[in-house]
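Below is one structure, written out as structure tokens; comments come after it.
Heads up, one of the protein chains got dropped from this complex, but the rest are sitting where they should.
Order as written gives the chain letters A and B; numbering starts at 1 within each chain.
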Amino acid sequence: MTAAGAAATIAGPSPAARAARSRRRTGLALTLPAVLVMAGLTIVPVVSVLQRAVSGDGRAAFGRLVGSPDFVQVLLNTAVWTVVAVVGALVVGHAAALLMHSRHLRLAGFWRGLFMIPWIIPNVVGATVWKWNFSVDYGLVNHWLLQAGLIAEPVGWLSDPSVVLIALAVVQVWFTAPFIMLMVSAALTAIPEERIEAARIDGAGGVAVLRHIILPAIRTTTGLAALLMVVWALNSFTIIWVATGGGPAGASTILPILIYQAFQTGDAAMVSAVALIQLVVSMVFAAIYVRAVRDDMEEAAS
Amino acid sequence: MRVRGRTAAFIGVTAAMVIGVAATIIYSVGTGRDPSRTVTWWVPNWDTPIATDLVAEFEAQNPDLSVEMVETTSDTMANKISVALDSGDPPDVITELASRTRTSIAKGALADLSDLYGPDMPRSDFIPGALDAVTNDTGTYAVPYRWDCIALIYNKDLFAAAGIAGPPATWAELEATARRLTSGDVTGTAWPMSGAAEDLVRRYLGFALAAGARSENGIPLLDVASSQAALEIVGGSVAEGWASRSSLEVDNTEVRELFINGRIAMYLGGVFDVEQQLEAGMNVGTALTPGPDGPGVQAADGWGYLVPAAAKNPTGARRLVEFLARAENMARLTMTYPARISAGGDARFHDQYREPHYVQLAEHSVPPPNDPAWVGVNPFVYSTIQAVALGQVTPADGARAIQAEADRVLGPTG
Partner (left out) sequence: MSMRRLLATATWVGIAIMAIWTLAPIAVMVSTSLKPRDEIFAIPPVLLPETWTLDNYVEVFTNSSMPRAFLNSILAALLVTVMTILLCGSVGYALARFRFRSARPIALFILLGQMVPITVLLLPLYEMIGAMQLLDTIAGIAIAHLVITVPLVTWMIRNQVAAIPVELEEAVLIDGGSRFDAVTYVTLPVAAPGLAAAGMYAFLQSWHEFVLASVLTSSTSARTAPVALTEFASEFKVDWGSTMAASVVLSVPVVIAFIALQKYFVRGLASGGVKG
């Protein structure tokens, strides 16, 4: 297609070139409303973040941030939190979507609706329920594990620095996996049944069908879901804020918590500094994704 | 022909949508109300019932003004107020927490209300510290109407069962009593280590101030010795076991629930908690916060009326604040104590449960350290206290780390 476009510009106003140009124009026109809306909503904030981040205050804030004794721990926490939350949500979400697609299942729609509930209830409420569940005193998790004899004494899910981040990432998985299930379910419907049947007739087992037909067919969706999970993990503070506030002793402090703390204490320069870091990290992932999708498209086109 | 039908419907929906949104915007831009006759007041939802009565009286006395009340809630007001003040499109009067006010003062977002103080409302009529919290070199930027602090609340039954006669009055007694009460499921005390940072930091600061630190213009002047003494109590008690290990996962209200469940024998809490414990049928007592050797200090806090610098109806706003700040109105609109001493005579502020809190407030309290730079240090102090509680660092090392961070952010004077 790119080649065709280039050829058209060289060849001048032939009918084919005119058609190509009119197609380009239509394409651009169709993108215009959304581009204008997004530009209107985001350009001002992004420019002001950039401005403030490169100003004297912003550079000083960067200095304070990088110089603070806990900065490395915050970055590590953010990495662990993001990896566990994203991988966990992808695995659970895909597994659930494939289950929903099983021909042995009845009332798939009902189950899918039911499994969406974690994503429908208000975030603060879900986070609070988990906070209670994990509590040493009021928590059912400890209570049941104790009764089952699996642990000898209550685990400080939220107060033991070595487990708190994982416990919170599990909660994030609980919240976000339903969304992946939804997206993957939609993508699965687009796979023609005949292709799976054909593979089966060729003697492919369940795992082979999954690996060679189903997963490749939904890979743009998987990629998009992964991207979104990363962005969410890098932006979500509700769960951590409600459950631990970033503690104990900074064990669950991640970048978005720093932003929110700075926002609450009115430290605008620090907000911009951390926001810029987050923006850059997210954009790297977004660029990787867009690039992967383009390669994918060109493969398909050739 | 079918083809056209669906396509047309599609275009129709799009067009309706675009026209609808455009029309809404144009309509909204075209309408507005007369700012000189209206005063907009942002009021927390727990104040609404009484505030509604007060507003009715105010409107009866000032027929040229109408007050539009907008409810704020505990979890949303901080963001809302800060964004509205920053945007330059704020309401006329805001009820806001004194400890958050100095940040807005520093931004120049508030109007100086110094002229409201005078013979009808002398500065000396306010509980010591209340005005300091909202005053700087250039003026006083709020009228506090409610002022309170925390003090000791203890479970008389658990004390009696352990054979302890009365509440601890000194730090040594505090620790000894707590250790004696700690057995089985019961622990001596607990601290809110997992809620808002300022709740925990305030408790630490109370002890540091009692040990010799001072506070000026919203900035605490710490030293390592007093800071260490405070950390030994607030953080070290958890590490040593005379404060509950659950401290690390509870906030203010959950500390109260631990107390109601009989899991802790005493704690530092607000006078409002006592009402709930009495409702739950508990046998509780209140007392002054223990200090090194006598009553300790607490950082008080409270609520005040602000008038934004960009208020559309500043004169109307001042008239409303002046009305709300009358002693009798203050006494009505407070859940704890009124900020004016002349409003605090009512017996309901001085029953056996409330009296110790009032004495703490009137005689042994300091204004909240609310300088924006210090507020920025709060998360670090919070985290350090938790580290001491976990036993990761000693109180001495923690105190040095806090001192270093305070020096770095506030300059060597901090």
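Just so it is clear, contacts are C-beta pairs under 8 Å (C-beta built on N, C-alpha and C of every residue); 3 or more make two chains touch, one makes a residue touch a chain.
Small disclaimer: the values here were computed from a predicted structure and weren't measured.
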Please identify which residue in A:Ile166, A:Ala204 or A:Leu224 touches the non-displayed chain. A:Leu224
Filtering A:Ala17, A:Val54, A:Val80 or A:Val129 for touch with the omitted chain leaves A:Val129
Contact set of subunit B toward the excluded chain (per top definition): 3-4, 6-7, 10, 13-14, 17, 21, 24-25, 28-29, 31-32, 42, 44-46, 70-76, 79-80, 83-84, 86-87, 89, 252-254, 257, 260-261, 263, 270, 272-273, 276, 280, 335
Contacts of subunit A with the missing chain: which residues? 1-2, 4-5, 23-24, 26-28, 30-31, 33-35, 37-42, 44-46, 48-49, 92, 95-96, 99, 102, 104-105, 108-126, 128-130, 132-133, 137-140, 143, 174, 178-179, 182-183, 185-187, 189-194, 206, 220-221, 224, 228, 231, 235, 238, 256, 259-260, 263, 271-272, 275, 278-279, 282-283, 286-287, 289-290, 293-294, 297
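One rule holds for everything that comes next: only the chains that are shown with their structure count from here on.
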What whole-number Å value describes the gap between the mean CA coordinates of subunit A and subunit B? 36
Once bound in the complex, which stretches of subunit A touch subunit B? 64, 68-70, 131, 134-138, 156, 158-159, 161, 244-250, 253, 261-262, 264-267, 270
Seen from subunit B, its contact residues with subunit A in the complex are 78, 82, 103, 107, 193-197, 245-246, 248-249, 257-258, 261, 263, 372, 375-376, 378-380, 382-384, 386-387, 389-390, 392, 401, 408-409
